Each structure stands twice: as structure tokens, then as C-alpha cells.
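All protein chains but one are shown at their positions in the complex.
And then chain A:
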Amino acid sequence: MTDEFSTVSEDELHAYVDGHLGQPERERVEAWLERHPARAEEVREWQAQAAALQQHYAPYARDEEGDRGLLSTRRDQGDAVAPPHAPVLRRIAAGLLIFAAGVLAGTYTAPTLAPDRPLETAESPDSLPRQAQSAFLVYASEVRHPVEVGADQQAHLATWLGKRLDYGLKIPDLSALGLSLVGGRLIPVNGTAGAMLMYEDGSGQRLTVLLGRNRDNRETSFRIASQGGLETFYWIDGEIGYAVTGEVPRSVLQKVADECYRQFEASDAS
């Protein structure tokens, strides 16, 4: 399209449909649509959709008698659940803010994530992110029992998982990133006992950290694997492979991976 009006973007068409444009922009889009009948037809279709959806769901925007009761009865349960987590809660209040900030920052440049190490190209490390992603898919969606041992028994969790992995496991504290520990579970990784730790932010967005023994005893630098919106950062450090998985922007996940790396490294040294 070479005419003088060919400056209307797809985004502007949506903004037009959603009524986000001011008068002059609206007129410009309308003039353009007159010259582009195929797009005009599509825009009409979107408008019709929007009208149908609004009409369809409007009746649900109502109060119900039980609402007040819902709020007060649930409140007791809420308070009963809250205390074990209370010390963490205050620190993770910034959770949403950090997540949003990470996104707004857009091109977040990673700090030095991993020391320079030779890259391995063998297939075997690739199974680690795959296992991490299946574990995430299975357990992050569990509402009632996502973990075997909850965050309220953190010391027990570390000892128990550490013993099964035969590794001095220190559970990373990710509160500075707005993530609180949900808990952990024992999980098979590479055919032997591994551990999965689950964290979540203030909005309920979950992340998992998977640890598994690595028989080949090799090392890799940080790598990324994504599949269907799931991102995994993983690395192998001697005997243990680590994988951080979440359905979050890469920049956020990178911060988490960096923090885990730092804390695991520190616990190795001690």
C-alpha cells in the first residue's frame, strides 16, 4: 500500500476498536479504513465481537447475597493460614512492583551471570530443562498440594531434601526478588532423587527451582530453554544440575537464576 494514509498500524486498529483513540486519530483511522475495505471488514468483525462479549457477560456484574458472607467466613481461614508465613509476607510486599519493573525496564541487562566455562554441547544437559518444565507444569498448577513440605517447615525441608540428594542443600532466600517459598518436594531427576522448590510472588505467580544429581560430573554455563511460554534457566555445577523455571519474562527469571546461583555458590563454599 503506497497511498498517503498507509500509516495505520495493527495496534492502532485495536485501539480504535477499543475506543482508546482521540478524535483526530479516530478520523485518520476511519479515512484509512475507507481505502482498505478488507481491514475495514475485519475491524467491523472485532467491533461486533466486542459488543457481543460485553452483552454476554454484562448480566454477571452483580452483587449476590452471599458475597458478604463469603468475605467474612473466608477471612477466618485466611487469618488461620497467614501466621506461618507472616515474617516473609512483609518482605515480599514489593513483589508485584519488582515484576512490573522488570518488564518496564524491558531490556534488562544481566549482571555477570556465570563464570566463563566451556560450553557443553552434548544432549544430556538438555534433559534437565525438559524435566524441569514437566515438573513445573504438573506441580505449579496444583492448588491444594503443590508441595510435600511447606515453607513453615523450612529447616526440615532443607535437611530432608538434602539427605535424599546427598548434598548440603541450602534453600535460597528469594524474598529480595519478591518471592516467598511455598515449599518443596522430592522428585525424580535423571532417574535418581532430586528436589523441587517452589516459590511464588504476591500475585500467586509461581516459579520452581529444580535440583538434580549430575552423574557425568561436568559443568555448563547458564543456558535458556523455552517451550510454550515456559522459560527455564539451567546450569550444571559439578555434581548438581540446577534449573529455574517459570512463566515469567526472561529478565525476571534471569534475576532469580542469578540469585540462586549466588546463594548455592555461597553454601558450597561454607
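Simple rule for what comes next: a residue touches a chain if its C-beta (ideal position, glycine included) is under 8 Å from a C-beta of that chain, and two chains touch if they have at least 3 such contacts; residues count from 1.
The rule is short, and it goes like this: contacts and distances are computed from a predicted model.
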item	value
Protein name (UniProt record) of the chain left out of view, among "Carbon monoxide dehydrogenase, medium subunit", "Sigma-70 family RNA polymerase sigma factor", "ABC transporter permease" or "Extracellular solute-binding protein"	"Sigma-70 family RNA polymerase sigma factor"
Touching residue (missing chain; options A:H14, A:R130, A:R215 or A:R262)	A:H14
Those residues of chain A which, in the complete complex, touch the missing chain	10-11, 14-15, 18, 20, 42, 44-64, 67-68, 70-72, 74-75, 77-78, 81-82, 86, 89-90, 92-97, 99-100, 102-104, 106, 137-138, 140-143, 202-206, 229, 247-249, 252
